[in-house]
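Every protein chain but one is kept in place in this view of the complex.
Naming follows writing order (A and B), and every chain is counted from residue 1.
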Amino acid sequence: MHLSFLEIINILGTLSFAISGTSAAMRKELDIFGIIIIAFVTAIGGGTLRDVLIGKLPVAWLQDSQTITVVLVGTITTIIFGTWVKKLNYTLFIFDAMGLGLCTLIGIQKGMELHFSPGICIALGAMTGCFGGVIRDTLLNEIPLIFRKEIYASACIIGGLCYYGLLYLKIEHRQAQVICIVLIVLLRVFVVKYQLSLPSVYVKKPS
Amino acid sequence: MHLSFLEIINILGTLSFAISGTSAAMRKELDIFGIIIIAFVTAIGGGTLRDVLIGKLPVAWLQDSQTITVVLVGTITTIIFGTWVKKLNYTLFIFDAMGLGLCTLIGIQKGMELHFSPGICIALGAMTGCFGGVIRDTLLNEIPLIFRKEIYASACIIGGLCYYGLLYLKIEHRQAQVICIVLIVLLRVFVVKYQLSLPSVYVKKPS
Partner (left out) sequence: MHLSFLEIINILGTLSFAISGTSAAMRKELDIFGIIIIAFVTAIGGGTLRDVLIGKLPVAWLQDSQTITVVLVGTITTIIFGTWVKKLNYTLFIFDAMGLGLCTLIGIQKGMELHFSPGICIALGAMTGCFGGVIRDTLLNEIPLIFRKEIYASACIIGGLCYYGLLYLKIEHRQAQVICIVLIVLLRVFVVKYQLSLPSVYVKKPS
């Protein structure tokens, strides 16, 4: 089986989100099927929403067994190791950041294949990257990460703009893709580590 | 009007979920339109998600008046009787279990018609069975039944596996379908009655 670069990125993104979904579900002490469902929804949520909106139906994961296999491998590995480690929070955060970077790029590429405008492609990328995590958090009754006043969707948008900038500068495609992914992941890590946030739009009222 | 066996199952499933949705909405004391909306969403939610994902659009209930009629009949009957009975909890539970069994089978069948793999068909079945209830509970701001540590999606999966097992053993189609439905309903009833749950994946930490 020969996999293209983008297929490998897609598998890594799915795997990352499956691990982040499993970690989140284990923190809430769901039973085994509950964990698998949350892992699955996190891993495929963003891509599924994107495929539905662009009308690429039936959605891809119904027609191959690869996605399900990747999710199950990620989930079971995380369960086995996850019962022994204490830092589920950290696992959740790191793999969520990786999934965000990887899946955003996939979303942008799908948009470019259909010749949508750059703005729409970046929106599709952000949607692919963010939506799985939003469903995961909503189903687990947490405030979605995306709304916790840390740069989240913004990281996808910045990564996407940078990607178009690099293509405009005639940087080689593959390199631009890798830079875009790494940039999004690093942005998330730095933002959380140094607790950065966007400048406020709210005028302080005199107290 | 001649209805096939599967059409009858589909109507019964829709009716069951309409009744369970109405009971849930009445417990929250929504007004009449709120009740109808929740009943409708519960009844069609799972099938709609399935039809969107497999690309069978426009979704079926837009094109016939049968589904809407069934939902309205179920809702109005439940409202009339429901104001006099006290056991809305029990009504909700029983009809939710029936809807789960009936709609899971419908979902599996739709997948088989499109020649998806058994794993995907069972996933489509579980989705058809569970999703209406998940939306119902999310909209009513309750923790979805599916995550309450009772066997729920697992019942659909076990029922689906059993169905494929029976087909493999050359049991007649109709019989296998009835057994699959009854098995899921009984599983739910027993599980809740005897408060069973899946074995935990969590290693107990020494206290």
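Keep in mind that, in the parts below, a contact is a pair of C-beta atoms (placed from the backbone, for glycine too) under 8 Å apart; a residue touches a chain by one contact, two chains touch by 3 or more.
Quantities reported herein were computed from a predicted structural model and do not represent experimental measurements.
*Asks:* Among B:52, B:112, B:167 or B:186, choose the residue that contacts the chain missing from this document, as touch is defined above.
*Replies:* The missing chain is touched by B:52.
*Asks:* Thinking of the whole complex, not just what is shown, which of B:26, B:156 or B:183 touches the missing chain?
*Replies:* Here the residue in touch with the unshown chain is B:26.
*Asks:* Looking at A:11, A:32, A:52 or A:162, which residue reaches the missing chain?
*Replies:* Only one of A:11, A:32, A:52 or A:162 touches the chain omitted from view, namely A:52.
*Asks:* State which residues belonging to chain B touch the missing partner chain.
*Replies:* With respect to the unshown chain, the touching residues of chain B are 26, 29-35, 37, 48, 52, 55, 57-59, 62-63, 65, 68, 79, 83-84, 138-141.
*Asks:* Going by the touch rule given at the top, which residues of chain A touch the chain that is not shown?
*Replies:* 52-55, 57, 114, 116-117, 119-120, 123-124, 134, 138, 143-144, 146-147, 149, 151-154, 157, 197-203
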